[in-house]
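Excluded from the complex is one protein chain; the other protein chains are retained at their positions.
What follows is subunit A.
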């Protein structure tokens, strides 16, 4: 499979996950161990009723999906993958009404583990809303062969 086909297949797979659909996630870009996924603001996701700021849990779901996607489209990792550990740092509240975009990249991949970093922003792209670091499983037999 070509890298382009692999990226397309991964994007389709991600967007068809029931929970990704429930949050209306959109794969903006994926390939070569990187992914960009966005999610619209939704009042059902509010975590702080006073301000209308969305719950950290929804941001976690976006981060986890984005990191997993980056692993799945890495030439030395592939499908399937599972999260071993994910840490999210919440830098500030996302602005209510803004779309949230996560960008993830695999910064190191071994035969067994992929190490991933991600950052999430709202409309103000200079000030991150949250960052994430995670470790993901790499399939035993390399799924991606060209």
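Criterion: contacts are C-beta pairs under 8 Å (C-beta built on N, C-alpha and C of every residue); 3 or more make two chains touch, one makes a residue touch a chain; residues count from 1.
The rule is short, and it goes like this: contacts and distances are computed from a predicted model.
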Completion exercise
Of the listed "Carboxyltransferase domain-containing protein", "Acyl-coenzyme A thioesterase PaaI-like protein", "Copper chaperone NosL" or "Putative membrane protein", the name UniProt assigns to the chain that isn't shown is "Acyl-coenzyme A thioesterase PaaI-like protein"
Problem - Residue, one of A:11, A:36 or A:61, that touches the chain absent here - result: A:61
Exercise for the section: Against the chain that's been left off, what residues of subunit A make contact? List them. Expected result: 16-22, 43-50, 54-58, 60-65, 68, 80, 82-90
